[in-house]
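Got a structure for you, written out below as structure tokens; questions coming shortly.
For this depiction, one protein chain was excluded, whereas all remaining protein chains were kept in their positions.
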Amino acid sequence: MNFAFTEDQDLIQDAARGWLGEFAGPAHARKVMATAEGYDRALWAEAVALGWTGLIVPEDQGGLGLGFVELAILMEEMGRALYPSPFEATVVLAANALMALGTPRYLEAIAGGGITATLAAGNATGKITAAPTEGGFRLDGMLRHVPDGARADLLLVAADLDGRTALFAIEGDVAGLSRTGLATMDQIRRPAELRFDTVHLPAEALIAADAGRGLALALDRAAVVLAAFAVGAAERCLEMTVDYTKERVQFGRPVASFQAVKHQCADMALAVETSRSAAYWAACVADDSGHNGDGTALALAASGAKSWCARSYFDCAAAAIQLHGGVGFTWEYDVHLYFKNARALEAVLGDGTCHRERVARLIGLDDAAEAAQ
Amino acid sequence: MNFAFTEDQDLIQDAARGWLGEFAGPAHARKVMATAEGYDRALWAEAVALGWTGLIVPEDQGGLGLGFVELAILMEEMGRALYPSPFEATVVLAANALMALGTPRYLEAIAGGGITATLAAGNATGKITAAPTEGGFRLDGMLRHVPDGARADLLLVAADLDGRTALFAIEGDVAGLSRTGLATMDQIRRPAELRFDTVHLPAEALIAADAGRGLALALDRAAVVLAAFAVGAAERCLEMTVDYTKERVQFGRPVASFQAVKHQCADMALAVETSRSAAYWAACVADDSGHNGDGTALALAASGAKSWCARSYFDCAAAAIQLHGGVGFTWEYDVHLYFKNARALEAVLGDGTCHRERVARLIGLDDAAEAAQ
Amino acid sequence: MKLSFSADDEAFRAEISGWMADNLTGDFASLKNRGGPGDEHAFFEERRAWERHMGKAGWTGVGWPKAAGGRGAPLSHQVIFYEEYARAGGPGRVGHIGEGLAGPTIVAFGSEDQKRRFLPGILSGDDLWCQGYSEPNAGSDLANVRTRARLVGDRWVIDGQKVWTSLAHVSDWCFVIARTEEGSSGHKGLSYLLVPMKQKGITVRPIQQMTGTSEFNEVFFDGAETAAENIVGKPGEGWKVAMGTLAFERGASTLGQQMAFRNQLDEIIAIAKANGRAKDPVMRQRLAEAWIGLQIMRANALRMLSQAEKPELPREAYVSKLYWATWHRDLGKLAMDVLGPEADVFPGEPGTYELTALQQLFLFTRSDTIYAGTNEIQRNIIAERALGMPREARA
Partner (left out) sequence: MKLSFSADDEAFRAEISGWMADNLTGDFASLKNRGGPGDEHAFFEERRAWERHMGKAGWTGVGWPKAAGGRGAPLSHQVIFYEEYARAGGPGRVGHIGEGLAGPTIVAFGSEDQKRRFLPGILSGDDLWCQGYSEPNAGSDLANVRTRARLVGDRWVIDGQKVWTSLAHVSDWCFVIARTEEGSSGHKGLSYLLVPMKQKGITVRPIQQMTGTSEFNEVFFDGAETAAENIVGKPGEGWKVAMGTLAFERGASTLGQQMAFRNQLDEIIAIAKANGRAKDPVMRQRLAEAWIGLQIMRANALRMLSQAEKPELPREAYVSKLYWATWHRDLGKLAMDVLGPEADVFPGEPGTYELTALQQLFLFTRSDTIYAGTNEIQRNIIAERALGMPREARA
């Protein structure tokens, strides 16, 4: 038991913060967010070269073989920078899911940066039905809010196959599949709608015929890592606010000297630090759970961390706007980028209410009552 | 439309505030709250002499014939003083219920101060079943949290009679009825448990065989008036806090000069003023509804006012303790009397969650959705 | 104390609601529910025509005294007017700053000549006004105003900068608080000037907001001029006059604002019913709470307005800005939570930025708790002026 970063972990954090701070901060986000693609391919190639796409991929598939604590560290820094990239969809969702299902397929390509990918399973709304055909499968249905769904090279799509959840791999475009990017208030994330209208896939597109449990594990781990993203972004909101209010003078005093401002910043600090404790608690549980645990400890930690950290992020972003005063409301200042992203993140992978309801169930509120008090 | 007090209403408020402030403030509460009876009979006789027990009773039954706005004004002042008395049970519940049922019985006795009374209907937990007998009725069952249930001279008890809600009058003690006062954290209110074990009542004890609608009206009006009580008590918490923090010096400054203290007091003021608007809105609706309205407007106003004002009272009392610092936590200072009373009041006549759920239903959340957006 | 309306009130209600039904039609029909906060750019010219149309029909200045050209309507009629206007989906009024702030200020503090010159243009909808109070380094605090005006011959010459000026780019006139006494500070030495906007000494630069649109502007005064007689009150009385303007914000038009809130809440409830969130017990609590909160807002406003004759500002008036701003901001968040994952999406291609009305609501309401006195400033004011707590130390 030692709940502090190792030296290696400190190094990962320092390197990520340095690179992202220099190249991939909000100014970068502004450049790419108005483009149709939504990210910068050249910068992404550099991120690949840093080994990030292989961070959790096993070494024998060309990755670094690190764990979810390390992935959380990296995502925390991406949140701080608000770096728009295929990382979440490709690594946090797709690679994580493939690993949870125990298949090495595509991992080397992902680790090496050859392809981007995404996952369309319980993280999307809507439903796909699969039916066996001669030599393969036919898929029909619609999914919305698939991260990077319009731009990813590889789609991992969950579909109902005879009452079980199967996972299929679709490389690029196929006949009958339409992929439409959604225009969104938050311009960092790039959700899409996927329509499957008689899509025929070959037999080898089937990755796992019974993927339900593996996908549940993967989505919980993804929730943990997204919670870490929220931590970094929330902390950046706090930093911007402290910096701005120290500079800004009103009534002849720095705004930061007013107790009302200080106390709101203190509450933001409390939100950030408790969120950090929550996210890394959950990341440790993710590392300890392996692929075959009973999943309850991870489910509790993931739901706890996701609901807590996403709310903290929203609260911090909202407080940042308030404490910036008028300029916090302008397009020019960066606060709104975090604010919109925070709102989007609250709904991703389940909102707070549904995660808390899940915790309520898992801690036994539906079990029979013990002998009367 | 004129949402300000009339001159007469101003006079009622001034008179009540004057008398209660002089004789019936927290120092008085401390004297009586440790006694078994829980109130001072001599002081109560004076309140009767002021005409308060007849406030809403029609003039031809010896009352003043005033309305629920006036009753709210009086109860607001009782809340401010935290006056422990049979007033709520006798007037706000019992007289109100008799009037809602359109029966003049007992009203003259109540108005004249000859008897105290209470109501045990939807405001209590538990259930009573009535069965017709030769020459009368037999009652069985148990009710808890009946206000003044152990000390009131007259009990108005709702019971299930052939699937309808009937109301019975029980004067004093009868065989088979046990009345037990409950020891409570809040020492201002005096709830009791009533056990009916084969209680035989004569036929004339039946006040109304189908009292459901009248009682619902009465309970909504009582909720409105309790909301006004909460307004006065909450405002007193604010006043004590402002006074104390102006006097108390910390770090070489009056505590009231710290922005964190000022802003919490401002939030208390917001809670108090919005509560006052809520309570008198609801009191006006109660006056406008009469005994034959469809009840929806009153139900909405009553649920809105009760949930809002009770929470405001609790929040103000809690903030008062916090802002008093150490002494707010002592028995010696009065804040805890309000704090405990506020907590009790939140649960009386339905807690906030159930009132809001009722509003949700009444504003049509369960109605069929209109054509898709 | 009585909340219900009289038969006379109801007759007046029938009159205005009938007029709205008959007139918000044809070319004007597309203006329904448009042009509110966050949407002020919408159909501007058409709304200007609508303002003139209302003026012709005598529906501007409903609460103004008859002597000033208004209807002199009693409070209950004003309440009904603003509520029915909004209930009918009446568009955001392009003349509201003139009708609600500049006009009443001139009525209260202006000279007879000023009344003759300025009031008819406001009532007819021909002259649009904007407000020159906030400055980049004054924020919510008029005492820090740095914009200067010097009397040169028969002209005031004005230099400085204002911000958060709604409608500046389309306004004919601006009322400007400027420092007219060299070396003065705080509330002293300020004057209240009426300044024509269409002149070369004035530059208007729109501020792009987080919504992507620009309701607010920066206004630069660089040797801008106005005639010497265009001062309301005496030189140095600007603070007193400005405080009067702020008092007019307690007018019955607030009931119209609340009816617009009601329309928004109704839309959110309709969506919740359509997408099933209305069955979620937690969401039901929030929707009911919002509904209750709005009823209380109305009751609070009616209480305040019913006591408008009293010389002291009542406490319910002190808390009203903090209350409605916070309620409205929370409504914006509630709208998003009811929409769920769909909240983020708007029609259009990625990279475009044309928000839906509820997304506008969500983003734009973040300014409610900032402009016209942040929530923090409002709490200071409540504590100091309504509760008599010690004033904040000012350097």
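As written, the chains take the letters A, B and C, and residue 1 is the first residue of each chain.
Criterion: contacts are C-beta pairs under 8 Å (C-beta built on N, C-alpha and C of every residue); 3 or more make two chains touch, one makes a residue touch a chain.
Predicted model, so just to flag it, every value in this text is computed and none were measured.
> Please provide the labels of all shown chains that the missing chain touches.
Those shown chains that the absent chain touches are A, B, C.
> Just to verify: which one of B:Ala94, B:Ala318 or B:Leu365 makes contact with the chain not shown?
Of the candidates B:Ala94, B:Ala318 or B:Leu365, B:Ala318 is in touch with the missing chain.
> From the list B:Glu46, B:Asp140, B:Glu239 or B:Asp351, which touches the chain that is not on show?
Result: among the candidates, B:Asp351 touches the missing chain.
> Write down which of B:Gly135, B:Gly252 or B:Gly290 is the residue touching the left-out chain.
Counting the whole complex, the residue in contact with the absent chain is B:Gly252.
> Which parts of chain B are in contact with the chain that was left out?
Within chain B, the residues that touch the unshown chain are 33-36, 38, 125, 144-145, 150, 181-187, 189-191, 249-253, 258, 260-261, 318, 321-322, 325-326, 328-332, 336, 339-340, 343-344, 347-348, 351, 353.
> What is the set of chain A residues that contact the non-displayed chain in the whole complex?
Considering the whole complex, chain A reaches the absent chain at 1-6, 9, 69, 238, 242, 245-246, 254, 256-257, 259, 261-263, 265-267, 269-270, 272-274, 276-278, 280-281, 283-285, 287-288, 300-301, 303-304, 307-308, 353, 356-357, 359-360, 363-370, 372-373.
> In the complete complex, which positions of chain C touch the hidden chain?
Residues touching the hidden chain, for chain C, are 280-282, 285, 393.
Quick note on the criterion: only the chains that are shown with their structure count from here on.
> Per-chain Cα mean versus the mean over all protein Cα atoms: which chain has them closest together?
Most central by this criterion: C.
> Measure off the straight-line distance from the CA centroid of chain B to the CA centroid of chain C, and report it in whole Å.
Taking the average C-alpha coordinate of chain B and of chain C, the gap between them is 40 Å.
> Distance between chain A and chain B based on Cα centroids, please, to the nearest Å.
So the centre of chain A lies 51 Å away from the centre of chain B.
> Where in chain A do residues touch two or more other chains at once?
Residue numbers touching two or more other chains: 258, 260.
> In chain C, what residues contact two or more other chains?
Only 376, 379, 392 qualify.
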